[in-house]
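First, the structure itself, so that you have it in front of you.
The complex is shown incomplete by one protein chain, all other protein chains being positioned as in the whole.
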């Protein structure tokens, strides 16, 4: 059995469930309460749980993220919402130098069970300072787990799993997905967030992606099918640690890989994935893997320019054709 | 003709020269003045230039880096010193969202001629919060130029070239290099910081690296020569933009590449370099490239553990042997 | 600070009212164009707060610099950025003041030293400090005015910037536009000390509370402050108490405040109030006001026409101006 809901509703239901299940769980962040969440994820929860547990914070990203880390150390299970990854830069010191290091640096004495959620991605004409895709950066940091739910079901399931983790978990929610509808199975436990998921099977090429780009890849795969190219779409789901086995299995089958990643090309997560394919699957390849990323430019406001800067379905189709044809 | 000096002296002389050449140049940062610089780079300069131009700042990384960006917009030529890249996390918002975006986002009206220097790297038993190698992160950001002088001559030459740039330039100085001695040619203009430099010619394998790891690669190349392996050592020097042509030329010659990078492996600059080799030089390769990076762990204090976490000469030699033997 | 006398004659009253109306009518048009999807992305209206920027701008000279926030259409207009270029920017046209790349949140204009347009709350404050530092080090007598909301006062960058400006005696006028809310977060949910102006004492910076709904009060305070700053006495902090009549952005359902509260504030709206005062005082008559409205309507419609007639930046220019052209 399953139900249909939006990605936003799925996140909200997951938060509600977690808060009902464990009184140590609380949500804190800018405008999570009275405003209802900048993307309306937490709308209604203030009335349900009160201002202590749905805690509006001042504009102090470093302060309240650090406070969330401290509260986790102190025995609570905070969900910290940073409105978008663009503002998470202000909290990066706390995340990297405290949350991520604490367990190792303290010789295993302390651990930080904090969950930090944030929106990511471009595509809504919000221009240079509001369009970053920084999940690849966070995936560089040892000590963190980094999740990127792309489907409504994953959005519904990931939070509970993240809260089970005794260590810091970051959840990146592509802002374009909030209105997306999808099915959520009743058996959430069956959703395995630790492993990448094949969203569409194929035999000619692997489209490896995550988050908001998943749906562009699905559309591209559909188009490719129309011209006789069978594309497999692999949704990474967890960006740290990467599911190498799933990546290699898919590439071993299709012998061609196209990585689609909304981050700026140089130094993006796509480079890491390509490197691992080379390190672990070089001899299975028919042709060098390719990647499709954002142009290396602050994302512009004008719609046509923003579109030109980001990976698009047509670009995925073209690249895939080149790979299989070449 | 050339002179011998330390890396520290080279940086100091470069700052002095720049300040004498242009009264708009000034140095600001924590302890650059009365203390003499946390790595003694600016020692003596306060007496020479006074507190206006050798400007001690409060502990406010975001504030004074942003002020440097603003001062650059206002017609000055600031050199901002952030003690180490570990603290630069606190200034990342200003660097990414203001300095790097300004020219593009303003449609070309404004530009930010700021130079931001900082120490980077591990190896001095400073533990988890003081041992980051974050230059790879900064190399991800469009709008920045990222330099990593590895030789004394480059340290001497790069600053002036950085100050000629009308856009933000970041200089990463590996803290282990400050005491290193080297030759500085009198003709600084001949030093071409925009291109990678072959520090040792070789024919069997390319060791591709930068910054502090250069010297480990040089030692490894020497050792390899002893066992009949001719290693070429390529010093990238500029991390953004990367000198693809030099990388491909070296790899085309040796047909084997080992990338050595002190950053944590996943999502490090080494992944980008490997990806570019695959994208541009796949068919010239005899065998998949390899990379040697830091272990994915907050760098521990104890000496033997820190050494185990970082790339070492012996590891480079082993990896190179595997590559050529394989 | 010495008291600054203001001659509120006909011309000056006309100017102040017109400036406020320019912002009001321009933004009403923006709201309309947003629903018509001519303008996209985020759009933050300044409606209700016009007296603040209007009063402050009176005190600035041509060479002074302005740093604002994402709620900066009014500031840009009042600073002298042509209305057409602002509108074209929001349309995303290359005739826009940022070539269509910035949109509503990133208006830039070098000829008037208008430095944006910053979408990171608090992000503009360090820049203002730096601009002032550059002016001071170059011996120029310019000042930099930096606008920000009361919500920004909680950010670390507020603290660092105020300290730097005061420590180095820099010519910055900090203008806190206290409209009581940061998105949906009321001031008392974000600050333990809700009297923002009192925070300036932590930096030994002179500060004042100003009635931000009264354009004359704002102008007087601004002139006094700018004079003091230009004398070389270091920064000044003004907290202008005001209110935004519209939602935070076009996405905001406004769950966090009562309609009654909004109504109460609109009744003391800066335009309504100043206009009736000027009428009563006999400085303006209804003919004046009609003429102003007509001039403003014309400016707005010309701006829209300019934006409509604008062209799209060629996609091939995408990578232009990421940096200067390569040195090779």
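Chains here go by letter, A, B and C, matching the order in which they are written, and residues are numbered from 1 within each.
The rule is short, and it goes like this: a contact is a pair of C-beta atoms (placed from the backbone, for glycine too) under 8 Å apart; a residue touches a chain by one contact, two chains touch by 3 or more.
Remember, predicted model here, so these are calculated numbers, not experimental data.
Q: When the whole complex is taken into account, which chains on show are touched by the absent chain?
A: Missing chain, whole complex, touching shown chains: A, B, C.
Q: Specify the residue from the set A:8, A:34, A:132 or A:145 that touches the hidden chain.
A: Answer from the full complex: A:145 touches the omitted chain.
Q: I'm checking contacts with the chain that's been left out. Which of C:163, C:178, C:225 or C:249 qualifies?
A: Once the missing chain is taken into account, the touching residue is C:163.
Q: Looking at the full complex, which residue from B:26, B:87, B:110 or B:137 touches the chain that isn't shown here?
A: B:87
Q: What does the interface between chain B and the hidden chain look like in terms of residue numbers?
A: Residues of chain B in contact with the hidden chain: 30-31, 33-36, 38, 40, 43, 56-63, 86-87, 90, 124-130, 295-298, 300-305, 308-309.
Q: Residue-wise, where is chain A in contact with the chain that is not depicted?
A: 24, 26, 52, 57-58, 60, 62-76, 78, 93-94, 97-98, 103-111, 142-143, 145, 165-167, 194, 241
Q: If you put the missing chain back, which residues of chain C would it touch?
A: These residues of chain C touch the chain that is not shown: 154-160, 163, 166-167, 189-193, 198-199, 201-205.
Criterion: only the chains that are shown with their structure count from here on.
Q: By mean C-alpha position, what chain is farthest away from chain B?
A: Max centre-to-centre separation from chain B belongs to C.
Q: How many angstrom between the C-alpha centroids of chain C and chain A?
A: One centre to the other, that is 36 Å.
Q: Spell out, as numbers or ranges, the residues of chain B touching 2 or more other chains.
A: In chain B, the residues touching two or more other chains are 62, 93, 97, 104-105, 142-143.
Q: Residues touching two or more other chains, restricted to chain C: which are they?
A: 98, 100-102, 106, 118-120, 123, 156, 322
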